[in-house]
Every structure is written in C-alpha cells, then in structure tokens.
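A protein chain is absent from this complex, but the other protein chains hold their places.
So, subunit A:
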Amino acid sequence: MRLTVDHVTCYRYAAPVRGVVQSHRLTPSVFEGQTVLDWKVTVTDGLQGGSFRDGAGDRISAWSVIGPVSEILVQVTGTVDTRDLAGVLRGHRETVRPEVYLRDTLPTRVDTALIDLSEAAEGADGPLEAAHRLSAAVAEAIAYRPGVTEAHTTAAEALGLGEGVCQDHAHALIAIARHRGMPARYVSGYLFADAEGKAHEAAHAWAEIWLPGLGWVGFDPANACCPDERYIRLSSGFDAQDAAPIRGIARGPGAETMAVRVAVCTQGQQQEQQ
C-alpha cells in the first residue's frame, strides 16, 4: 500500500523564547515492511544538528532554533510503500538486546489488576499464542475512549478506569508481557484508518513483543490486530515518553501550547482530493 503522510506540529510560546532544541525520531524505520519513496522533515528556521541511527535502529535527528521565536512548525511529509508482514519486524537492524526491554518503567509497572490480566496467557500453546491472548485481553479490558486519560496516565491507572487511548493500550500490553518475562516495547508511528475503520488518530502507537524464532512482533490492542500495510513504524522505546517522535524543550519563560494535525492517506485518496 502506498501511504502519504502529512504531519504538522505547531508550537506556540506565550512570550518569545531564546531558543528551542528538539530531538526527532520522525523517520520511518528501515525493515522489509516499509520502503520510503520520499520523506522530508522541516523545522521553521531550524538548524539541523547531528543525525544518527541508534542501537534500537531508530534514526535520530537533532534540531535547534535560535530565538527569539514565538512559533515554530515541525512539518513531516512523505510517501512510503508498505507491506503486510503480519506484525513481524523482519529485516530491522538493531543491536539492543531484547532482554533490555524486560525492565519496567513507571507507566508500565504492574499492579495486582494487571497481574490478574496477564493470566490470560495461562495455558497458551507457545509464546506467539500467549502474546495474542495478552493483546486480546487488553483490548477487552480497556475500551477505546479519548479524553479520559492523559499523557502521564500509567497502565495500571488506565486499566482501573477501563478506558483509554492507544498509548494506554500499548502500556498495558507492555506491562503484562514483561511481567510474563517477554521483552516488550512501545512503538510510535502512523496509521491509515479508512472510512470503515474506527476513528483512531492517524498518529498512532502500539506494542512490540519479542518472540523466540520470530524476533520483534507488533501487536495493536487498540485495533485488535497486528500491524499490517496500514501502519508506518517510526520509533520504539521503554514507554511512550522514551519512544516519543519529538522531544523538545524551549529556553525561556513563555508557556508552550502545541497543536498537531496528522493526515495519512493512500495515494488514490490523495488524487481524488486534488
């Protein structure tokens, strides 16, 4: 599937700031499931710093903006050919050992309710089935509902509420997979949701679980499936914060507001729109 991405993040500062520094993971991952045709990231008056691929395989690019500045736009545009690999991250080059992703972080720490939820994998025929069962259990326990949780909500809190968004689903799945000794991580990316699809945001997140023989495999409890040709993978980490596509900070007292607009379309759709 040929997907085009148009992703704009606008940062506004109540008072002009002296400068902005950002760290981006906004480049599609390199693996057999996706091929980049063109891809471009721009930052208003941005000065590009170092760019390198880290041990997890993510392309990291540093940006800085010399102030005073009161508004910057981060624009991502590009086209990617995707293939359905049933969630398997085949051909992805990375050197971080899977065991590293057994370590928990604050948002992915289990409580007794999450431990109970992890029992869904009890008696599964092998790790792959166990992972599917865990993903299904999360999908069932946390209903999709925007506005209930926020950026700092933990997996345990989201499960307690019984509602949340893709970030909460991913955190919950990561927490219970790690609890069962399965390395798990958070993935940030884009999702093309067609007319019949659920109304998820095009900026999406899911989890990957490391399975012997298969390596890293994506699971998206929010959509009760494994990532396929509708998904574009950008970056990974222990949790949402660690995997964030943009981390940035402004120097200066001005309060920051942020607005995001993301559109993911198929090539055909875009032509129809023109």
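Here are a few things to note about the model shown:
The rule we apply is simple: a contact is a pair of C-beta atoms (placed from the backbone, for glycine too) under 8 Å apart; a residue touches a chain by one contact, two chains touch by 3 or more; residues count from 1.
To be clear about the criterion, contacts and distances are computed from a predicted model.
One chain of this complex is left out of the view, and of "Cytochrome c oxidase subunit 1", "Circularly permuted type 2 ATP-grasp protein", "Carbohydrate ABC transporter permease" or "Putative DNA modification/repair radical SAM protein", the protein name its UniProt record gives is "Circularly permuted type 2 ATP-grasp protein".
If you put the hidden chain back, the residue from A:P107, A:G189 or A:G248 that touches it is A:G248. Among A:T35, A:S64, A:T77 or A:T266, only A:S64 touches the chain left out of the display. The chain not shown here is touched by just one of A:D6, A:D54, A:E201 or A:E229, and that residue is A:D54. In the full complex, subunit A makes contact with the omitted chain through residues 19, 21-23, 47-52, 54-56, 60, 62, 64, 66, 95-97, 99-100, 102-103, 238, 241, 247-249, 251.
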